[in-house]
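Have a look at the structure below, then the notes.
One protein chain is absent from this view; the other protein chains keep their places.
Labels run A, B and C following the written order; every chain starts at residue 1.
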Amino acid sequence: MSLDVDAIRKDFPILAREVHGVPLVYLDSANSAQKPQVVIDAEAELYAAHYANVARAVHTLGSEATAAYEGARDKVARFLNAARREEIVFTKNISEALNLLAYAFSNAATTPGAERFRLGPGDEIVVTEMEHHSNLVPWQLLAQRTGATFKWIPIDDEGRLIESAIDEVITDRTKVVSFVYQSNALGTINPVERLVARARAVGAISIIDAAQAAPHLPLDVQAIGADFLGFTGHKVYGPSGVGVLWGRYDLLAKLPPFLGGGEMIETVDMTGSTFAEPPHRFEAGTPMIAQAVALGTAVDYLTGLGLADIREHEHRLVGHALESLSAVPGVRIIGPTTNVDRGATISFTVDGIHPHDVAQLLDERGIAVRAGHHCARPVCVRYGILATTRASFGVYTTMAEVDALVEGLDAVRAMFG
Amino acid sequence: MSLDVDAIRKDFPILAREVHGVPLVYLDSANSAQKPQVVIDAEAELYAAHYANVARAVHTLGSEATAAYEGARDKVARFLNAARREEIVFTKNISEALNLLAYAFSNAATTPGAERFRLGPGDEIVVTEMEHHSNLVPWQLLAQRTGATFKWIPIDDEGRLIESAIDEVITDRTKVVSFVYQSNALGTINPVERLVARARAVGAISIIDAAQAAPHLPLDVQAIGADFLGFTGHKVYGPSGVGVLWGRYDLLAKLPPFLGGGEMIETVDMTGSTFAEPPHRFEAGTPMIAQAVALGTAVDYLTGLGLADIREHEHRLVGHALESLSAVPGVRIIGPTTNVDRGATISFTVDGIHPHDVAQLLDERGIAVRAGHHCARPVCVRYGILATTRASFGVYTTMAEVDALVEGLDAVRAMFG
Amino acid sequence: MSMSAPVDSMYQEIIIDHYKHPQHHGRIEPFDAEVHHVNPTCGDEVTLRVQIGDGVIHDLGWVGEGCSISQASTSVMSGLVVGKPVDEAMRLSETFLALMQSRGENPLDEGELDGLQDAVAFEGVSKYPARVKCALLGWMAMKGAVAEAAGTARGSDAIAEETR
Partner (left out) sequence: MSMSAPVDSMYQEIIIDHYKHPQHHGRIEPFDAEVHHVNPTCGDEVTLRVQIGDGVIHDLGWVGEGCSISQASTSVMSGLVVGKPVDEAMRLSETFLALMQSRGENPLDEGELDGLQDAVAFEGVSKYPARVKCALLGWMAMKGAVAEAAGTARGSDAIAEETR
């Protein structure tokens, strides 16, 4: 079965929009995906008929809102094939999820029973050279707080991890390995099993940034075997303002708290407090109620379309795009040029034309792409460039839109010719 | 001018709902307020026509979304009468805002130029005995991380701060004073000027939890003179999933970062990173885009009604409620019994009937109130009770609803009689 | 508004009766095990003792503090299990748990409902997840005490977890 893209496009009201008098061609889904009407409605309906604060209320609206919120947790647990619903923690985005871990690890220093998560001088934190800043800065700051060493696995000219370096960089001193599943800057899909296996072999905690994987391929956290994994709502066609941290229950149960406040406590005295079990220990304050509910709708929408079919659809788009773009004079693809282990995100440069000019001129033709370092500046540094232009595809992207991009690039080149 | 409550009620779709076959009487606004249609629409319209990620995009949708998001910052700055729009930081709720400060203070230990925020053994953090857990646990955890001493200003039998204790508890060793403007458990409005003046006199940083003040009375951060102040979107008739931290610019400019990630950086290298100016330094990752936009709509809605008129309307409701409730046999009000320096939140116990039973039986009559310790357990401990029932009012609350509550309590007492 | 509760009230007459006149209330002597269970979200608590012999719950006594649901449910549970074989008490406990987790969609067959007797009155509670823990408090304490008395591998700690 393949996707019925025409039908899917009707689910997304914004796709009917015009930009500069021409139809919108939205090729920036890796930055943030558009929202189907069911997701928009899920939030609106909660507010209009079933809204109240969750967990704390015994009244009917409170029970309805709590059932909706906890129901979303069930949906996300199914989406990831988590062993238990309590393994799903709602955050505001994946950046918070990764910071939650980094702060919980440093809080382990003063938390009895959390020895497993303690870091100090001599210990190593390992990432890759292709991380998004959100999976890089939190670990740099953790290294600064604890005195641990910050290391990374380098990438090659094609934008892939140097596999032979994996065993060298991850050593017996490594306590944490955090890496991106699919790179947002390069499109590369990493050898997840190898990285997880190596982390396990040295006794390190493995963490996966699945922000760019979750919208594009089926995820099964039990099969993957990592310790933690996060994704972000707005990239899986869900609302802004909500993300997910999944963690193995036995680890979450020992993990020190991060944010303190309402709902994450067991009991509070002026002289000290004890904390709730997961997931509530990690959900201080009033959560993103309507956003979590709508995220549940979004992941069900994706499951309904079928992640395998989505992957196949996008694989075809990428194949066509790689071929057509390579044929445009002056275009250089930054990242894998073969359609193997790569996702629906293609970065490129155009000789002699700044990425901002490329993106802006494409916008004037209705085509939305991103230009910049894509919050992965070390990747640009690696390839000696300031920025790239990036086109990224989603469930609603058509072959004709890929063609429009290629035509647009011809026009841009003509103007600067 | 007084509020046109009938007209206001039409703005809130959920108020047309029935619960157990009777009209909803929503008296739980202090827990979370209901949403006017304009707020619901603000989110939905952004998604349907102008959505993209903010800050990072050069295309049209990105510009429109950024203008909407930054426009919301302007609206919130006006709502608080902030000196500069850059003083407004969006968070997921006020709990995050308070934790942001507590973590930034401990990060000051390893951040050059942030000496002002450093804490250690011998230094004191002062709160009050009536804090919400979200303004209590973060400071307990900060004390644990830094070795500073955690202290509090006690409350009297009427639920007011013991004013004579202010000068005793806040001393020359006090580095941070964080207190609630209006108590969510007691309804008490604290002597904000005195507390801020005392903090300033000893050179301490003053922080105000205005979660329960923002929906009910005009706030002017320049007049108040504190250093930081936070509030939360869902209590000011805005969406869930968004809150605000306001800080004086000169302090924010020196404050170390909290969450690391996209958009909060100036430049990132594998070997180290530098950070953006406020407010972006404190907004890591993709923000709560649609939620911030709708929060802007919500504060404009409140300003449109007029905070002074809201205060007057609610003052009358509270006067009537205090009088009627005091007349119900067995009802004991926990908190100020006079309608002076108190807000639209009334906690009480009913002799011989557990608060959960009171709340549940009221719910069966359509009346939504809260029962529990209201995330302020030390208040319950102070008064030797396990929990209270709490009724709280908002812009849409009517005198008839207060009467329904009192009638409902008669019925509850009759059942258990 | 009328002064009586709606027909679908969670507060069936039977519940109020048990609350006002709790059965097996008090501290029994002698006893084989005593447990203390707390529901941390609302502070309800119960202290419960059992006396067991030949696989039968000979006696049970409890004291507690909390809402009518937790207190009445403990009273009903006591009346049901005293004098019953431990096996049967455990089966009843499972059945009651299933009823509580049904969110208002009663999943039990007639035989099971008959077995629960007065405890069926708590069906309405299942629609309110926040209150389900109240109704389960006494049952979980009973299970914990029985396990403790039997000195089984599943100690009361493990079972206490379930009442969270």
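What we mean here is this: contacts are C-beta pairs under 8 Å (C-beta built on N, C-alpha and C of every residue); 3 or more make two chains touch, one makes a residue touch a chain.
The structure displayed is predicted, hence computed values, not measured ones.
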In the full complex, displayed partners of the excluded chain: A, B
Listed residues A:76, A:229, A:276 or A:361, member touching the removed chain: A:361
Which residue of B:62, B:138, B:187 or B:279 touches the chain not shown here: B:62
For subunit B, residues in touch with the removed chain: 55, 57-58, 62-63, 66-67, 70, 266-267, 276-277
Touch list for subunit A against the chain that is not drawn: 20-22, 353-357, 360-361, 364-365, 372-373, 386-387, 404, 407-408, 410-411, 414-416
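Assume only the chains that are shown with their structure count from here on.
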Identity of the chain that, by mean CA position, is farthest from subunit B: C
Separation of subunit B from subunit C, taking each centre as the mean of its C-alpha atoms, in whole Å: 38
Centre-of-Cα separation between subunit C and subunit A, whole angstrom: 45
Separation of mean Cα positions, subunit B and subunit A [Å, integer]: 30
Two or more partner chains touched - positions in subunit B: 20, 356, 360, 372
Two or more partner chains touched - positions in subunit C: 128, 131
